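First the structure, which I've put down as structure tokens, then a few questions once you've had a look.
Only a portion of the chains appears, each positioned as in the full assembly.
Lettered A, B and C in written order, each chain numbered from 1.
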Amino acid sequence: MDPIQIGIIGAGRIAYVHSRNIASAIPFAEVKGIADPFLTDYARGWIKELNIPVVTEDYRDLLNDQDIRAVVICSPTDTHARITREAVQAGKDVFCEKPVDLDPQEIRRTLETVKSSGRKLQVGFNRRFDHNFAALRKAVETRQIGDLHMIRITSRDPSPPPIEYVKSSGGLFMDMTIHDFDMVRFLSGSEIAEVSAYGAVRVDPAIGEAGDIDTAVVSMKLSDGSLAYIENSRKAVYGYDQRAEVFGSLGAMETANDVPHTAVFSGETGIIQEKPLYFFLERYEQAFVAEMKAFLECLRSNTEVPVGGIDGLNSVLAAKAALESLKTGKSVQVSYGQEE
Amino acid sequence: MDPIQIGIIGAGRIAYVHSRNIASAIPFAEVKGIADPFLTDYARGWIKELNIPVVTEDYRDLLNDQDIRAVVICSPTDTHARITREAVQAGKDVFCEKPVDLDPQEIRRTLETVKSSGRKLQVGFNRRFDHNFAALRKAVETRQIGDLHMIRITSRDPSPPPIEYVKSSGGLFMDMTIHDFDMVRFLSGSEIAEVSAYGAVRVDPAIGEAGDIDTAVVSMKLSDGSLAYIENSRKAVYGYDQRAEVFGSLGAMETANDVPHTAVFSGETGIIQEKPLYFFLERYEQAFVAEMKAFLECLRSNTEVPVGGIDGLNSVLAAKAALESLKTGKSVQVSYGQEE
Amino acid sequence: MDPIQIGIIGAGRIAYVHSRNIASAIPFAEVKGIADPFLTDYARGWIKELNIPVVTEDYRDLLNDQDIRAVVICSPTDTHARITREAVQAGKDVFCEKPVDLDPQEIRRTLETVKSSGRKLQVGFNRRFDHNFAALRKAVETRQIGDLHMIRITSRDPSPPPIEYVKSSGGLFMDMTIHDFDMVRFLSGSEIAEVSAYGAVRVDPAIGEAGDIDTAVVSMKLSDGSLAYIENSRKAVYGYDQRAEVFGSLGAMETANDVPHTAVFSGETGIIQEKPLYFFLERYEQAFVAEMKAFLECLRSNTEVPVGGIDGLNSVLAAKAALESLKTGKSVQVSYGQEE
């Protein structure tokens, strides 16, 4: 069987991650082409190293390439929905980085197009493939913890993004918490029914001036009657803090951060362990491989993708509800119908 | 200097704890008398073992005893406020178990009486004296974690109290979370400005039928602009789960549960550690000693008590606000003025 | 039943520990008298605080006191054996600090005297009563770890004793490792059959000049066919390191050091835990209470003491064999017969 040919749209950092993973870890697929209107020298470097044969400024060249079966969309967020629609209409299966869009209506429209095309769409919620969170999900699914009562997500970045990025990010909930909303949905197997959010500007006043927050607690009721809460910070000086706990009638399961090595130093100033792996590229390295492998195996075996368009939509709906709660000081129900 | 003579009002479990601690660990104080209208055989046993000379059914006998300088109030909650007032009016210093009362007005009235009496009142928020939480407080106070951004309190009981107790407890927030509200205040050194609460009945439907909840998440804004959240459960099968984290601009500090011993077994079924110390008597054994020692040292040196009546009041106000938020689905401001 | 009256011989630091523990934690016993020819002001202080009625320079006054049922020998090592003999001949039960003597023949002679007197002798191997090591012993005894294959003892002091002490200490094996030899015997329930020792001077050349070592590894064959090893250092800058592991056919059990609190700080320089409790008084505080309680309960119930004279003897024999191995470079069998 010939390898599955892939097109990568966008040539930024995450495009490199996916291209490299396909090249090194997925023997039954190959990156045939890459499209980006503004190729950096750095991108030229890794494209050459990975021997990617086709390089173009226009992603439509990839959509028109009959050898290419699937595209991986790593372009700017505001192009995700449109390119997804074009891609499935061109007969390609799609792996799209999150979020599909910031506007639920635009996502819905896209999901309809995907549906009528009969093509597959997987959304890049890579954390579902992390070994730690997968262990939590398994503990819920196999009922090792019994009935689920509560979920905690601790999610803190090592440092805030540039203020320019903050301004166009859609805000903390849409940019950062969206991963955590998806994690609540993944771990629980339930939908988020209602949210209540508090936010604060504690890290950098410039973030507040840009109309955003940098510190947040979001609590939730889930559709199965259990509770959940997420806490976020844009800056933990000790690094990327990504932990969770599921708690139920038969016990709790909690994850710790991954570390570069297990060595612990005992010295005059204390007992000192290594800080967590620096940021998402390091922490979720294995998860990025696993999500792409899962996507491509679905293509190979023609089965359902593990993270569908609905996952892209529903986390955006939760983020929007959280934003409304933050503004109104009220608990807000998440509407999965046509609210606009 | 002669030992300080103490009267203990009530002869239940917590009365035994305080009596034993004074006898064994505080050389400059003695329990002279104990008052309880319904002495159990068990109580008679430990009263004898501890050689407590005076035993009476009427606590007024202790208030009238001129040798007795201070009383420790361990009677039922609905008598706390009244006996506190009578005791200070009789010239005694008072250590009162929490809560002082469920009704803020009744507490306020009591605090005024205490104030005009010139006597001392310490409220039994023993957890402030726990070695783990004290370390967190120190990290905030010394600014080891920099500016405070967030506090997390995880507080789960090993099993719910009898349903009869639940019915008269004032509800989860007033009975259980009240300790956690005080912990947020203690760790932050700030007041709770606003609360938002979600509750659920996940442990036992009978608790729901009694009009209470057994599972809760309460999020908070503090007066210094930081955020906090508490999560509670009436039943953690692995035991008493009492942990907290403070997070700030220079880092985080987090506590683990205390365990009976550090031994870890590695066997075919996994790497197994001991469960936490069973319940509050075991976990806070050292803290109960320390709070009583602190109280009695304040008497000896005529200094301010470390946990005053205001601490008893303000945690009740936070609990009331949480209950209102639970009912209304709105974020509720905690009113420290005369709200009723 | 009247409390058991105790005499304490010696008024140094360990005498204070035992006196205080009897006073505060053992309601069925009392310290009636204390004997020391050279009382320090510090000793006078705690003797007064504890209300010890009889103070004498001559321990024979305590042996002649008919009210006193048992003595606790805390005098210098070279008086232990002689006073033990005198005490049992005077009809007293004896708790003797370790070692009973440095000379096995002197110990044997003492044990014979104890035996013919019909009195009890407990030796102060307090670590057997430590919560962590007790958990290991239980795992061996209940066969949770199956057949025992190996024991590891890690035992490091926070800093070496004064060089004058080193010179008269009997050497590292007799002074420090002796506790660890006893621990191997306690954990295994077997005797030490053969030892092989390596030593080094790494901490302080003055220790080498005094004819001693400060760093050692001692490996052992036990009478049940399993292996054991002890490693010692006179100086661990991070504090008192007291850990052990038992390993067998069904798994391993390992202990960690006790810490003042569980709080962990995550900051820019790493994830930092508290150092172990400083030294033996802090680490074994609970064990000192438990060993004395065990001794006094044996007196009360007229049962066998948990740590007998043979335990005092056999650890000295192991220490002597280790010293011989260090000198000869050969594995040395431990002779439990009359080797001298």
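Just so we're on the same page, contacts are C-beta pairs under 8 Å (C-beta built on N, C-alpha and C of every residue); 3 or more make two chains touch, one makes a residue touch a chain.
Keep in mind it's a predicted model, so treat the numbers as computed, not measured.
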> We see 3 chains here; how many are in the full complex?
Replying inline: 4
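Definition applied: only the chains that are shown with their structure count from here on.
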> Quick one: how far do you have to rotate chain B to sit on chain C, C-alpha fit, nearest 5 degrees?
Replying inline: 180
>> Tell me the chain pair with the top count of C-beta pairs in contact.
In response: A-B
> Using CA atom means as chain centres, which chain is nearest the centre of all the protein shown?
Replying inline: B
> Distance from the CA centroid of chain A to that of chain B, rounded to the nearest Å?
Replying inline: 42
> With chain centres defined as C-alpha means, what is the inter-centre distance between chain B and chain C in Å?
Replying inline: 40
>> Could you work out how far the Cα centre of chain A sits from that of chain C, in whole Å?
In response: 58
> Multi-chain contacts in chain C: which residues touch at least two other chains?
Replying inline: 265-268, 274
> For chain A, which residues count as touching chain B in their complex?
Replying inline: 147, 149-150, 152, 154, 156, 194, 196, 198-200, 202-203, 215-217, 219-221, 225-229, 231, 233, 235-238, 241, 247, 249-252, 329-331
> Considering the complex alone, what residue numbers of chain C touch chain B?
Replying inline: 24-25, 27, 49, 131-132, 134-136, 139, 144-145, 250-258, 260-268, 274
> Touching chain A in the complex: which residues of chain C?
Replying inline: 236-238, 241, 265-275
